[in-house]
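Mind having a look at this structure? Questions to follow.
Right, chain A next:
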Amino acid sequence: MTALSRRALGALSLLPGLATAQGAPRRGGSISVAQCSANRFVASAQTARHPYFTVDLTTRIPYNALVWVDRQMRLQPELAISWQPASADQSVWDITLRPGVRFHDGTALRAEDVVASYELHRQRNFASGQIQKIEAMADGRVRFSLDAGNSEFPYVLAEYQNMIMPAAPVETIGNTGIGTGPFRFASTDPNRIAVYERNPDYWREGFPYLDRIELHNREGQQETALAGLRAGQFDMVMTIDPRSVRNLQRDADLVVDSGGGGHHYVIQLPKHPGSPFEDKRVRQALALGVDREAIVRLVYGEGNGWVGNDSHLVAADPNFMAMPRLPRAEAVARARALLAAAGHPNGINLGTLYWSPQSPEVGRYFQVLQETAREAGLTMALEQRPADGYVQFRTGDNDLAKGSFHRFAMTAVGPRNPGISLFRMRGDFVESGHWRGAEHDRYMALYAEAMREGDAARRREMFAAMQSLLHEEVPALLPAGTMTFSVRRRHVQGFEFHPQIWSVRFDEVWRG
Partner candidate 1 sequence: MRWGWMRREVAVAEPVLQVRALCIEWRGADGRANRVVDGVSFDLAAGATLGIAGESGSGKSTLARALLGHCRAGSAITGGSIHLDGDDLAALSEAELARRRGRVMAMVPQNPLASLTFHMPVGRQLEEVLRLRAGLSAAASRLRALELFDQMGLPEAERLARRYPHQLSGGQRQRVVLACAVACDPLLLVLDEPTTALDKTTEAQVLELVRRLRRARKGAMVIVTHDLNVVADICDRVLVMQHGRIVEQGPVGAVFSAPREAYTRVLLGAALRVEEASRAAPALPGPALLEVEGLGFRYARPSLLLRRAPLGPPILDGIGLSVARGEVLGVIGESGSGKTTLGGIVAGLLDGQAGALRFDGRLLPGLARQRTREQRRRIQMVFQDPLSSLNPRRRVGDAVMRPMRLFQGLDQREAARGAAALFEELGLEPALLSRFPRQLSGGQQQRVAIARAFAAQPDLLICDEITSALDASVQAQVLDHLAAMQRRQGTAMLLITHDLAVVWRMARRVVVMQGGRILESGATEAIFRNPENPYTAALLGAASRAARAGRPELAEARE
Partner candidate 2 sequence: MGAALRRPAALLGGLLVVIHLVVAIAAPWIAPFAPTSLLDAPLEPPGATYWLGTDDLGRDAFSRLLWGGRVAMLVAFAAGAVAVLGGALLGLAAGYRRGGFDDVVMRLVEMKLAVPTILFVAIFVTGFGQSVPVLIVAVGIIQMMGVVRTSRAAGIVLMEQGYVRAAQLNGESGPVIILRELLPNVADLLAVEFALRASSALLLVSALSFLGLGISPPTPDWGLMVEDGMALLESEPALVLAPALCIATLVLGMNLAAEGLADALGLDAARGGGG
């Protein structure tokens, strides 16, 4: 990582466009960008400009949220310059808006716009349902009243759909495509192309550098996108498969950027009666038997991935607590011992693990997982399911009372703050494999306490305790994850990739 990457972008005190080896940033020019992530929100005709239907990689081209999360997963001010809880239990939050911000149509940003935007978000955005009431206060501040305490609420304000749009009724808000971002919509071709042009009145003085960005959607078609990059049609391709990195790095014309910790996978372990995962020792054996380092090494390449800790947290998160690392032989021996203790001295067949090609490397990821688990006496079959309809498939009817359960299956996990991530291991949710018992109750009690806790250091201790519980209990397996990658031609400068793809910014990109 370069010096550039360690800089907190949101901190405006720093000089814009820190000088690099290539020289000073230049104004003007245009770049063409392709993106490969399978994104279901790429718009259709009417609403191609709505923040709910733009590719989330590019959400922050035309829009801003109140808060931005930096590459180290820390909160940074965006349209809000400050935020603080207005109640001791962290259930009421007051936000102070940045003064002097104007929308693309020239109107000034007001508290009413935030209220109107969040009237939509609290109905639609998954993370914003906790908001009970939004009020514009007399002093221009905005007050959010939540259904319960949430010490990490500001992260919600940075979520990918929660952009600020000019006030309008819930039915029509956002359809104009007007935001406060560094660029504004010039034209859109739903599902294919969005063209943006420079917003001259952008609130970050002197930004953006580029006059124009053309975004081409190549979801699931990385080879096509890379061919376009090599043929000079694209200046940049975002969200590429980590194993393409090796070959791309050989090309002197290209620069590969890593965003740091990206997505990983949770393998849900059903714990219904009769399931092998009912026995904690089998789960522990699986956690030990899977060679997490081999997955990182073979599937992603050394340095392109990270070892998971069986929680939903990504390694880039400051709250992430690594698991103790054992030499491979010892881990296998302990896994076998655990299996023997559980009554499976000759190993155990875990049945079929279902997977879905949610990203290009999934197939190879699970083959390595399958092969390495076999070394520890844990055999399983692999079966692919189409990405389409997969959620319903892996969840199943999921009704314990009726005897129908969710499946032994994987799904992708995005990088989010502990408040959102750790909540996913709650017992009434399928990803925890319906974890029950005293340890679960302790875990949830710790969670509730942390959400009410205003002090960050104390919260961090609680999160660590929760992760220790997961290391011991293994309600679900989260073995390893990848970094996010993008590749650009050398003349594209000032770009930084991000672990959360919706938090990528183009403000400081320039053409050399």
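Regarding candidate selection, all candidates are chains of the complex that A comes from, given by their letters.
Quick notes on this structure:
Assume a residue touches a chain if its C-beta (ideal position, glycine included) is under 8 Å from a C-beta of that chain, and two chains touch if they have at least 3 such contacts; residues count from 1.
Since this is a predicted model, take the numbers as computed values, not measurements.
As listed, 1 or 2 are all part of this complex, and the one touching chain A is 2. Residue ranges of chain A in contact with candidate 2, taken from their complex: 220, 222-223, 241, 243-244, 246-247, 250, 294, 298-299, 357, 363-364, 366-368, 370-372, 382-389, 393.
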